[in-house]
Each structure stands twice: as C-alpha cells, then as structure tokens.
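A single protein chain has been removed from this complex, and every other one stays in its place.
And now, chain A:
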C-alpha cells in the first residue's frame, strides 16, 4: 500500500513536448470566416453562413485543407470518421438478424453483415438459416474483432467486412484506446514489431497488442479463440511495456505508427514497466522518441 502516490493538481506534469516552439499553420476556430469567395465549396468542418450566404465559416477548430475548390477544416481531435479500406478494431454490442452491431468509436455503431464474414468451412459456402441461428456462436456480445471498412452508409454508419484471413475475432491480448487522429494512415496496420509482440493499429484509435504467434503470420484471423494457450511471462511483460509506451507517446500527442512505437519501446528499456506509468517517465519516453524520429528524418 505504500506505493500509492497522490500529487497536487499544481504539480501536474506538462505533457507538451513542443513548449516554446514557434510556427503553426493558420488555425480556424468555430465561427471564424474562412473566405467570402463564392466559388469555393463547403466541405467537412465548414458551413455557409445562414444570413450571408456567400461567407464560408469554420465549424470546428483546426487547420484548413484545400482540394481545388473544396475547403475542409480538419479538427485536431474528433470521433472516428470512417473511410473505405480502413482497418478497425471494434467490440460487438448486439447480435441481430443477419448482422452484428460493432462499437468502433465512430458516431454510430458499425454493422458487420453475416454475408461479409468468412464462415468456417470454405470461403464460398452458402449462408443458410442455420448460420443465422449460429451467429452468437461465432461472435457474441463483448467479443473483439478486427475488420475492414467496406462501405459507408448514407447516415454515416460503417459497414465492415472480415473477408480476409488477417481479420476476425481477437483472442488474447491487450486493448489500448487513443484518439483516432493520432493513428497515422499507412499501407499496413498489422505489425510484427522487432521487440517481439504484434500490434493492430486500428484507424479508429483502438490498438490491439498481442503476442506474435510463432507458426504463421495470419495469426489472428477467423473465429477461433484460443484462451487455453498460456502466454509466457516474457511475452506478457513485453505487451505490458508496449501498452505503457503507446499510452506515453499518445499522452504527448505524437503520431502512432510502427517505428514510433518501436522507438518508444527501445527508449523505455531504461525504466521498469510500472515506472512507465508515472507522468515524468512518460514524458521522458515521449521526448526521446520524438528526438529519435527527428534524427531519423534529418539523416
């Protein structure tokens, strides 16, 4: 019990890495006029003023992105906005007729249709009424899945699919939640890290850390869930360290991708795993990680 540390709010560590640095693109805040040019089109995060129809205003706080005549304002932090092809990690909230509802940190629950999953026993198998009755056997409420965004419905909810061996039910591992905007969009979001664990960096800000399976790289796919398998202590410690590293770099708002996580892991080795939970150490790890990323960029 002597290890509990309580500190005053005034002693809070400032997690900012860029204190005192200068230079930023122009920022827009809600209600600020972007332009009165009538030829531009209003994109996400902007709106046309109701009284004066020619004035385009920002509706969120962030930076402007312009594609030809289309103007968008991208907020620094918001709920996950799905795009086709994104890798997501989600949790099943409901089992309905022919579909599962998946909570993916988006504005509305996503849908996983039974027709867009690979059921056990061959990819081209017909889906029968029995499959619908068996749905809860494949995935039930509370299960975690990795999936890909197949399409976006008109109301903004996402349709997912798991038609690949790499997607499917997740079994043993650790889930970390970070703001979705911190996940860097890459070609590949499944990584076997050099440090000896694997991660799925969901575009929706949910990160799944799991032990690298020795036999093959398909690893997590399908609907099998092996909870009997005992993960040895080294792997568990690695996963715990990785989790704390991800939390520390996301606390300092660094972008998350394979090399930033790998660097953070390497920089954290000076500390024990539980030390990584203290704010000072978290800041130090993030600081060193940023330093290495910048050194890598400069070289």
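What to note about this one:
Going forward, a residue touches a chain if its C-beta (ideal position, glycine included) is under 8 Å from a C-beta of that chain, and two chains touch if they have at least 3 such contacts; residues count from 1.
Note that contacts and distances are computed from a predicted model.
The complex includes a chain that is not drawn, and of the options "GPI-anchor transamidase subunit S", "Putative exosome complex component RRP41", "Lipase domain-containing protein" or "G1/S-specific cyclin-D2" the UniProt name matching it is "Putative exosome complex component RRP41".
Only one of A:85, A:120 or A:156 touches the chain withheld from this view, namely A:156.
Contact residues of chain A toward the unshown chain are 16-19, 21, 24-25, 27, 29-31, 45, 47, 51, 57, 59-63, 74-79, 93, 103, 107-109, 155-156, 181-182, 184, 251-255, 257, 259-260, 290, 293-294, 296-297.
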